[in-house]
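This is the structure I have questions about; it appears just below.
Missing here is one protein chain; the remaining ones are kept as they sit in the complex.
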Amino acid sequence: MIPELGSAAAIVALALALWGAVAAATGARTGRPALVLSAQHAALGVFVLVTACFALLTYAFLIFDFSVRYVAINTNLGTPFYYRITGVWGALEGSIILWTWMLALYTLIVILRHRESAHELYPWVLTVMLSVMAFFLLVITVAAPPFARLTPVPADGRGLNPLLEDTGMITHPVALYLGFTGVTVPFAFALAALITGRVGDAWITLTRRWTIIAWYFLSLGLLIGGWWSYHVLGWGGYWAWDPVENAAFMPWLTATAFLHSVMVQERRRMLKLWNLWLVILTFGLTLFGTFLTRSGVIASVHAFTQGSIGVFFLSFLALVLLTALALLAWRWDALSAQGELDSVVSRESAFLLNNVLLIAAAFTVFFGTVFPLLSEAVRGVKVSVGAPFFNQVNVPLFLALIFLMGVGPLIAWRRASPDNLRRSFLWPVAVGVAAAALFSALGIRSTLAVLALALTVFVAATIAVDFSRATRARLRMGERLLPAMGGLLRRHNRRYGGFVVHLGILIVTLGVTGSQAWSVQTETTLRRGEAAELAGYRVRFDGLTATEESNHFKVAGAFTVSNGRVLSVLRPAKKFYPQEQSPIAGVDYRLGFGEDVYLVLGDFARDGSEATVKLQVNRLVSWIWIGGAVLTLGALLAILPDRKKPA
Amino acid sequence: MTPRLLRWLIPLSAVPVLALLAYGFRVNPRDIPSPLVGRPASAFALQTLEGAPLALEAQRGKVVVLNFWASWCYPACYEEAPVLERNWRAYRDRGVVVIGVDIQDKLEAAQKFTRDFGLSFPNARDTTGKVSVDYGVYGVPETFFIDRRGRIRAKHVGAVTDEAFRLNVEKLLSETTG
Partner (left out) sequence: MRARAPLLGLALALVLAAGAAAQARRVAEQQVQDVAAQLRCVVCQNLSVADSPSEMASQMRAIVRERLEAGEAPAQVVQYFVERYGEWILLSPRRHGFNLLVWAMPAVAVAVGFTLVGLVLVRWTRRGAAAGRVAATPVDTAMRDRIRRELEP
């Protein structure tokens, strides 16, 4: 009964979404507010119904309703309570419900915020959002029905993918999906602007904060994904350039480009066409990401499943891209830029270059991700494009971006006078060069590492110069130091939020550089009592313990880590799940600001007399998470409502 | 400034990308063609699950069906085990030998597997993974059909069916008798 209710709710929601999309569009075209109001009600109805769907599926998980196929595949009697809830979105069908629910939520908030404020655009925004929602509801009702029954009803289910049994898995998809679905809002406004022909700056002003919100969640999702990868997947890294990771990274890159180029349009009324294109591209890439994860076209560790669903997503992607880009071409005349500039040495140029590099990076990642397909289509030969390639080609692009990160915020608009350049960059450049010399003198041999660190110092110095200059200006006005600094952050929250984000990126850069350049690892087989040494650490194997957990069997090794004195006992494990072909690694680590000791258990003798262990000393990885925290705080600061204008 | 028609290149630029992605539906990313087909099969000398020596060289002159499996490979290996046993019984007198190679497995689990299915053809363990790598195995089950001159002639990925077994074996049997 419950599952049928869920299916019915999805079908009614689909009908409502379709009606709402049509009603809002008709209302806008014929000037009948009643229809728009009806669409608004439809959107509310969709939200209620999708919430119900979500709740019913969760309920089916909680009561172990194995007559529902999705429940039977993704849970079993041993699945702990907590993971029965997160398991709801652990696989394809449930993840799409979560996605649709978030989209419905965003639509609701858009209605609440903008129904009064964006008269011309608003009905069309509603149409676009409800259309996108209708597509996902179509997927739920036709391609991936979460409430499909299973006969005969099995006595026990198969169980959740063990890799998903982690706290990171509650937050990672939620954040990532909030980012992905959040992009729909600026996209809807962009399309509304194109449809109505009001391609001025209104839509940019209205969606600015929405874009930062989506960007914030995308960043958070990527960071938690990295954290999960490092702490759970057990390969000692945080980013594998897997197709699915790339799929989440590309919209992040293009959204970052958009956040910057928007400033040029706000300030200088230029780049209208470019900004619209960027939003369309970003939204297209989020759809591409869902397509990639769910179509099975490109093999990936994260891939959900294969099946007809890929065709659905590709068709929708085609529809969206062709429609949106055709609208763009149609409005070309209204969009042609009337840009003017006094000098090539100006902030506009810096932002344009920043956009070129970000889009080039996104394109590089995209091309690398689909290149195996291209190679197979053209040559008939399967090739792989993996981490070594992506690292090699992207590092120069990212270093150049970091350089621009220092230049962009301080160089003057329109024309940078020699005086502006000197005042802004003399010190940072000097400090950066000095840092490069110092790092070389300290014996850092990797040129890339020296360059990355020196650039980091340079950019940090530019931020310091700007902040101290602005603070001094306020001090001269008679403010005291701390209120002056706080006031700056609060009153110019967008500018200084941006600086904090930049600072976060610098810290992440530090972590990435350190882990790439200085991490060491070894793999060895130890008899009980024997010890291995690496980078000043001594790791002694003390034996194995086996335990029976609620849904798996766990063999853990005990390893005493010491460097002169005993630091800790690490227990990396292998977890044997009945439903999995091979054991899942359970890593153990000792985290630190300078370095992490990271152990992965390999093969072992049954009697516990010996075990193979992979021992890694990963340098500066913690700074990636610290930088991530700083970055998200900065984004939050930028999201805060403006205080500049009287409320 | 821009010719009117040129602007329509913007939406058109999406078409090749979409076409490439659509092409993706026609290929299976997990199906990687083996470069070994047509090449001589690597020799190996392993021990059977019971501890007897087993060498590929000793089977020269016979058609060899070399099957890589593991007890944890469910369901595919469980589906194909009866198929292999059935066909081995049917063809053993016509100069066909089936050899199973158990990879990345525990001895007891593997022994239980062969016992449960009553497998009577020789099964060996590849404890070091060397034979798996020599044959470019990337998952189980995979099955190689080796002709009488010791060349790999076909590779079958996934559970072997009666039809696939017969088709490949009959072809190799017919070759040198004619």
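The first chain written gets the first letter, and so on, giving A and B; residue counts start at 1 in each chain.
We take it that contacts are C-beta pairs under 8 Å (C-beta built on N, C-alpha and C of every residue); 3 or more make two chains touch, one makes a residue touch a chain.
These figures come from a predicted structure and were not determined experimentally.
Considering the whole complex, the residue from A:Ala28, A:Val71, A:Val385 or A:Ala635 that touches the absent chain is A:Val385.
Among A:Ala334, A:Leu353 or A:Leu489, the one in contact with the hidden chain is A:Leu353.
Within the complete assembly, residues 32-36, 103-104, 128-130, 132-139 of chain B touch the chain that is not shown. Touching residues on chain A toward the chain that is not drawn are 234-237, 240-243, 267, 270, 299-301, 338-344, 348-349, 352-353, 356-357, 359-361, 363-364, 367-368, 371, 374-375, 378-379, 381-389, 392-394, 397, 413-414, 470, 473, 477, 491, 521-523, 582, 585, 587, 600, 602-603, 612, 614, 644.
By definition in this document, only the chains that are shown with their structure count from here on.
We define each chain's centre as the mean of its Cα atoms; on that basis chain A and chain B are separated by 39 Å.
On the side of chain A, the complex with chain B involves touching residues 277, 284, 288, 291, 295-299, 310-311, 314, 317-318, 321-322, 325-326, 328-329, 332, 336, 370, 372-374, 376-377, 382, 581-582. Note for the complex: chain B touches chain A at residues 1-2, 7-8, 10-11, 13-15, 17-18, 20-25, 27, 29-30, 32-33, 70, 72-74, 104.
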